[in-house]
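To start, the structure itself, in structure tokens.
A protein chain is absent from this complex, but the other protein chains hold their places.
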Amino acid sequence: MIQSDIIKILLVVILSPILGCLLAGLDRKITAHLQGRVGPPILQPYYDFRKLLAKENFVSNRFQNLYILAYFIFILASLLMLVFEMDLLMIVFVFTFANIALIIGGMSTGSPYSKIGSQRETMAMLAYEPILVFYIVGMFMLTGSFTISKLNSFKLPLIAYLPLIFVCMLYIMLVKFKKSPFDFASSHHAHQELVKGIMTEFSGPTMAIIELSHWYETVFLLGLMFIFWKQNIFIGVIISIITYLFVIIVDNISARLYWKWFLKYTWSVAVVVSIANILVLYIYKIKLS
Amino acid sequence: MCAKGVMSKSPWVVHVNCNSCNGCDIEFLACLTPLYDAERFGVINIGSPKQADIMVVTGSVNHKNIDVVRNIYDQMPGPKAVVAVGACACSGGIFHSCYNVIGGVDKAVPVDVYVPGCCPKPESMLDGVLQAAAILEKKRLDKNYKVEEVKV
Partner (left out) sequence: MNNLILLLIVVPLIFAILFTLSNNKTFYKIISYALCLFGTTVSIMLAYHGTGNIKISGTAFSIVEGIIIICELLIILFLFYVSIKNKRWGVLTLTAISTVLSVYTTFFIGKSETSIINVDSLSIVMALIVNIVGTLIVVFANGYMTEYEHHRGMKSKQKLFYAVICVFLAAMNGLIFSDSLSWMYFFWEITTLASFILIAYNADAEALNSGFRALFINIIGGISFIGGIIIFKTSMNIDSFSGILAHGRVSSFAIIPVFLLCIAGFAKSAQVPFQSWLLGAMVAPTPVSALLHSSTMVKAGVFLIIKLSPAFAGTSLGTAIAVYGAFTFVLCSAMAVSQSNAKRVLAYSTIANLGLIICSAGIGTGVAIAAAITLLIFHAVSKALLFLCTGQIEHTIGSRDIEDMFGLIHKAPALTLITAFGIISMILPPFGVLVTKWISIEASATNPLVVIFLVLGSALTTIYYIKWLGTMLSFPSVNLKPEKTIKRPFSVYLVLSILSVIVLAISIFITPIYNNLVAPEIKSLAIKSKDSLSAVFGDVSSKSGTFNNSLVFIALGILIVLSLIVWKVLVSKTQVKSIYMCGENNSPDNDKNMFRSGNDSLVESNISNYYLKDIFNEKALSTLGYVVSISIILVVLIGGLL
């Protein structure tokens, strides 16, 4: 019904940034403890957000902030579509729109640092997008449909027959969360890679919108991993938590790698592994029960 | 020791090295290490001045870099504060009578906190940054706030 839909939309729009904010704070706290220090309070991302809203807004291209607004709206749209269990291929295309808006926004400032950051982010997108779509194609081969809601009618989870793709998805979550070893476009923790990468020339309230979008994006990406075991909510949440912890721990134990390395090894190893997984599904005509 | 206010809970720092021998810079970067842990106060060393609140300056100002410091200060959105770290930044330090040195950082930009020493201990630098954070909050509430002289 329309009313329950509206309540669902409101809950998602209001609760996801809170969840994202707490997850980001937990991320910094765990990283700090892994590095042997105390670290900021868990609500620190909220304090950062509040402070950014109080700053003046400096720009280098008068219209650059509009791209960030596009990024924000489309991340929100793709999260809402994910929650309403729509066609996963469409969701990934809408998510790509958001990322492209951010990349173009970075290039529009005319700054050399943000231009290189955008180029690197483009190369990262070239590398990880095939794996996302292979995940969706794998889901189609198992269930016969691209819509997420179809998964409810099966007992076995996706991860049972997509183990290799799960590993590849974990691998690309590192670049989507902007963590080492793949934070060459704009790093989350080190804060300085090419000054601030794509976001060098954004300030004040625009940075606040970017932070808010990152919180929504965190929930979205963890939602993508949740789908691997959608049938059981508890195990699905545990898979999301495992993803997040994996990302944090790998961030702390590895150095930053070059984007060419990422492109080369994703297209030669991860894509081949995903293709192998799909071919096994095709040859043995495996379907979910 | 909980800071109060919107600006003081999240002071983001841009670190500018004017003419420094790097002694103060090494000690400042030590603030970010686990031993002194500046991040527990929310201090992040952000590279871009457009996202920074506090400009931490080391080294004195000379004819070549006076425009550079002003340029970076200009690109910081308000409310903003400047912390002059080290004797060279405060007044020119040991080099103040050299032919190329103009003086301390206050010859280029208005300074809010002076942290003397050659070089100051990381704890003093961190203390200076946090005092600047408190001043930021006062600047946010009152646009024309001028720092009164406080002898420590």
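So that you can tell them apart, the chains are marked A and B in the order they are listed, and the count of residues begins at 1 in each.
Note that in this section a residue touches a chain if its C-beta (ideal position, glycine included) is under 8 Å from a C-beta of that chain, and two chains touch if they have at least 3 such contacts.
Nothing here was measured: the structure is a model prediction, and the numbers come from that model.
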Out of A:Asn65, A:Ser186, A:Ser213 or A:Thr243, which touches the unshown chain?
A:Asn65
Considering the complete complex, of B:Val56, B:Val69 or B:Cys119, the missing chain is touched by B:Val69
From the list A:Ser16, A:Thr31, A:Gln44 or A:Thr109, pick the residue that touches the absent chain.
A:Thr109
Please pick, from A:Ser16, A:Thr31, A:Gln44 or A:Ser118, the residue that touches the omitted chain in the full complex.
A:Ser118
Contacts of subunit B with the missing chain: which residues?
16, 48-50, 65, 67-69, 71-72, 74-75, 77
Those residues of subunit A that touch the unshown chain are 56-63, 65-66, 69-70, 73-74, 77, 81, 86-90, 93-94, 96-97, 100, 103-104, 106-113, 115-116, 118-119, 122-123, 125-126, 129-130, 133-134, 137, 140-141, 144-147, 195, 200-201, 205-206, 263, 271, 275, 278-279, 282
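Assume only the chains that are shown with their structure count from here on.
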Note: in the complex, subunit B contacts subunit A through residues 6-7, 9-10, 12, 34-35, 37, 39-42, 44-48, 50-51, 53, 75, 77-79, 140
Would you tell me which residues of subunit A are touching subunit B in their complex?
28, 32, 35-41, 44, 47-48, 50-51, 54-58, 191-192, 195-196, 199-204, 207
